[in-house]
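Since the structure comes first, as structure tokens, the remarks are kept for the end.
Apart from one protein chain that is not included, each protein chain of the complex appears where it belongs.
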Amino acid sequence: MLRFAAIRILRAVLTIALVVTFAFLVLRLSGDPARSIMGDDASPEAMAAFRREWGLDQPLWAQYLHYFAAILHGELGRSMRGGGPALDLVLGRIPATLMLTLPALLMKLAIGIPAGIYAALHRDSAIDRAVMVTAVAGYTVPSFVLGLVLVQVLAIWFAWLPTGGTGSLQHLILPIITLGVGGAAVLARFVRSAMLEVLGQPYIRTASAKGIPWAAVVRGHALPNAAIPTVTIVGFMVGNLIAGAVVVESVFSWPGLGNLLVVSVTARDLAVVQCILLLVAVAMVLSNLIVDFLYGFLDPRLAEANSTGGH
Amino acid sequence: MTENILELHGISRTYSTRQGLFGRKVPVHAVDEVSLSLQPGQTLALVGESGSGKSTTGRIALGLELPNSGHVLFRGAELPPAHTSAWRRMRTHMQMIYQDPLAVLDRRLSILDQVREPLDIHDIGSASERNNKALAMLDAVGLNANYASSLPHQLSGGQRQRAVLARALIMQPALLVCDEPVSALDVSIQAQVVNLLMDLQKDLRLSLLFISHDLKVVRQVSQRIAVMYLGRIVEYGETNLLLSNPTHPYTKALVSAVPVAGRRTRERIILKGEPPNPADRPTGCAFHPRCPVVRPECVSVSPTFSTLPDGRSVACHAVDAAQPTKEVGI
Partner (left out) sequence: MADLVGTAPASAFPATSSSGALLTIEGLTVDFSGVRVLRGIDLTLSRGESLGIVGESGSGKSVTWLATLGLLPRTANVSGSVQLDGQEMLGVAASRLDRIRGGRVAMIFQDPSSALNPVIRIGKQVGEVLARHQGVSGANIRAETKRLFDLVGLPDAARRFDAYPHELSGGQNQRVMIAMALAGKPDVLVADEPTTALDATIQAQILDLLTTIRRETGMALVLISHDLGVVSETCERIMVMYGGRVVEAAPSDSIFANPQHPYTQGLLAALPPFDGALHRLIPIEGQVPEPANMPPGCPFAPRCAQRMTVCKETIPPLTQTEAGHFSACIAGAVTEARQSLKVHKSVLA
């Protein structure tokens, strides 16, 4: 078990390092921060001073090494625009983002899982078809389109809800729905197919042949098996809590992390972008780790493979 | 005496598997010191339960898998290294068919195309000659021209196995390795395919290495049997001798376990336990934990082959003990 954990954690760290490297290179090679922050009309002297201040005059590999060493010391740099520590800036935005993504996640789970289970149990019924049509629509429509439509209908035509911004609970409703619908749809489809797969297994027939009432067969025999593949996709959604709202935050001018990312990328505010990407990578990798360990918990076939690895 | 078409000399094949996901690597002796020979036009049956190594032995005979030690001789010559052009040339003389014909048939190609394919690959004859040859082969396996354009899923299980046979035989191989070729077929269809296989063997002077767990079919098709247990041969000899008068306790149990229609009261030898995992091979004679006539030496000493007066080989301490001298007449 220890060895299993060690290998998993090593792999996680490696993944994060790769993401960080990728972000570093793409940002450095795709534009000049000095120009985008100082503006095109800044004097060459001012530009040079800016570059020197931020170490941009050094060779790329030196910047990279320096950057990596800093990360290892927990030093994530300072915003080129505001000057404050990038980490503080980023952490400051997280509550606002979670305010949208957490309720949206709950909405995905609360709608997607029961809908998927119900559709699978009533396969080919009218409700199953309705769920599936809604689900296909729900994840083929991009969230910004859905967001704009919702704004048009509910905020502009009926004026029931604000079009964007912050301040009240009403401001939360549209962004959360926009975020939640697609995920709920994906989850419903996924859970439905996982359940159908499980319901077709011989052990379900065995359970019925034992005289276990159907509801108990579903609860006790089918759901624990269907949970195994579902954990993966839920894990992905959890990992996406931080990064999942980029588009929607823009549509609704929500002051969260996504908004900060868009602004910082446009401005080539390197430290902030890198800090966000690092955070997103860590969140993803952590949720993946949790999924792996949950697998071992839910599926004894894997648990055994893991535990014999400890000898 | 005719030259053997196939000889295996002291073949061993060891895999290493991990126990668990990251556990120690454990060697698994899938095949251990197996020696066999097959005469032209004859059928040698490999018999055993899961984990006995019979399928691995079949793949080694074709060069599909390499032994860690030992030699495979085909017509007296060692097999060329796998996937070389010399090996491919030799492989046209040795073919294999499996239990599940769908696994080897391409679901998108017509039966005729698939039977003709080996001729196409080796560029034999003109296009129309190839077509005619393939049609003749299909006819020989009992699939008339109506089936030529069918796709595999349009055929029944028995017809698919016929198609696979036609494909395997189109290059006129000398050796055909059959891995459980009729196990998945219904009884009435199984008889059709068994008869076909025996007819083709006679007509084409085919040699068969016939891997099966079904002793009734084995009795029908083979002249010699090798009984395998956990990678080793335990008894090897003429089919009628081994099945009518098995000497190794494992062969005895296998023979007594054959369900025979219409036979009710019979002393059946019920073995204790199950064949152990090949990765966890018992010491001495691998069969000793289940053996009804186990002796003290079986636990520590691996039995060697002795040849009985009737010509069969047996690896068993109990049989040795019952034969005071090797010259005992029958």
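Quick notes on this one:
A and B label the chains in the order they appear, each numbered from 1.
FYI, contacts are C-beta pairs under 8 Å (C-beta built on N, C-alpha and C of every residue); 3 or more make two chains touch, one makes a residue touch a chain.
If you're wondering where the values come from, they're calculated on a predicted model, not measured in any experiment.
Contact with the chain that does not appear here is found for just one residue of A:35, A:66 or A:205, A:205. Contact with the omitted chain, checked across B:45, B:163, B:208 or B:271, is made by B:271.
Where subunit A meets the omitted chain, the residues involved are 201-203, 205-214, 220-221, 224-225, 228, 298-301, 304. The chain not shown here touches subunit B at positions 49-50, 156, 158-159, 186-192, 194-195, 198, 213, 215-217, 219-220, 243, 253-254, 256-264, 266, 268-271, 273-275, 290.
Please note the rule applied: only the chains that are shown with their structure count from here on.
Each chain gets one centre point, the mean of its Cα atoms, and the points for subunit A and subunit B are 54 Å apart.
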